[in-house]
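Note that one protein chain of the assembly has been removed; the remaining protein chains are unaltered in position.
This part shows chain A:
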Amino acid sequence: MTTTQLVLISLGVLIAVLTVVSVLGLLPSLRIVPDDTHFDFTQFRRISFPISATLSIIAIVLFFTHGLNFGIDFRGGTLMEVRAKSGTADLAQMRTTLGSLGLGEVQLQQFGGAADVLLRVAEQPGGDKAQQEAVDKVRAALGDSVEYRRVEVVGPRVSGELLGWGMAGLMLAIIAILVYLWFRFEWQFALGAMIANVHDIVLTIGFMSISQVDFDLTSIAALLTILGYSLNDTVVIYDRIREMLRRYKKMPMPQLLNESINSTLSRSIITHLTVTLALLALLLFGGHAIHSFTAVMMFGVVLVGTYTSIFIAAPILIYLGVGEHREDAREEAAPAKKNKA
């Protein structure tokens, strides 16, 4: 029996015990968030807005100065993952062998074990055929001394299209979500959510720029997921704000927002803990193939997403003029409330 199996089995036993104890009602309650919190989140906007603005500007500056580490999906070229059959890869020798092929700079990087090497060949001039010739040359030069675990070759035309599609997809998602929120809420909510959204994406791109993780199709997937989850959170708070607006006609906006955020706080934190646990498992055990994907997601969902919903998406409604005309709206809202009850 392997250690992994042992760990899994013992965890299984733990669950079984916990389940029985819970059913019998013997387990003490774990309160992560106290029941009645009254944090003044809206007041904090005087700090959070400048911080976010500064961070966003830094992220944008980073994007233009540092740039993103475009993976071959968007830049074209060849990526190979090889494992030396001898057990240890001789990087120096590989560098000399591959350097003499006339393919320009060949990046070699050891990762994982001593035998595993990640090999990057920049896009060759001369169109799609030149990329194919390059990969054939590398294969011929390394021959049978290595196991080819992964080979990816992306030609210049495809890489350009992939980047275009990725960006278009991101835009499309933002617009589709905006339209949906506009139908379900008022336009101010949709706008607020979109500002929060763009903020998330800008900060995450800044993170990718600093950490220089490969920016490829999976990163776009990560960005879209971050967008989805951050919105998920924002929508939960907005739903509550809308409900409060109907119920308390005269409560001042900052107080109303605070109550809404505080009453959903417990949910926000517990949900983020569960998502964090899931992501942590992927980050630690999911292998390097999805490592940058989960790292980006961890940053976006866990750090930025929660922060944005609480400190940006909700307080910004004050500036967008939500709830200013509630006295006038009383007649309209009253029958709606009656229906609900």
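As a working rule, a contact is a pair of C-beta atoms (placed from the backbone, for glycine too) under 8 Å apart; a residue touches a chain by one contact, two chains touch by 3 or more; residues count from 1.
Just so it is clear, contacts and distances are computed from a predicted model.
Q: Absent chain per UniProt: "DEAD/DEAH box helicase domain-containing protein", "Class III extradiol dioxygenase family protein", "Septum site-determining protein MinD" or "Protein translocase subunit SecD"?
A: "Protein translocase subunit SecD"
Q: Among A:Pro50, A:Gly99, A:Gly228 or A:Pro252, which one touches the chain that has been omitted from the display?
A: For the chain that is not drawn, the touching residue is A:Gly228.
Q: Which is it among A:Ser56, A:Thr97, A:Gln132 or A:Ser145 that touches the chain not included here?
A: Only one of A:Ser56, A:Thr97, A:Gln132 or A:Ser145 touches the chain omitted from view, namely A:Gln132.
Q: Residues of chain A in contact with the chain that isn't shown?
A: Interface residues of chain A facing the absent chain: 4, 8, 11-12, 14-15, 18-19, 22-23, 25, 27, 29-30, 32, 35-36, 81, 83, 128-129, 132, 135-136, 139, 147-155, 157-158, 165-166, 168-169, 172-173, 176-177, 180-181, 184, 217-218, 220-221, 224-225, 227-229, 231-233, 235-236, 239-240, 243, 263-264, 266-267, 270-271, 273-282, 284-287, 289-290, 293-294, 297.
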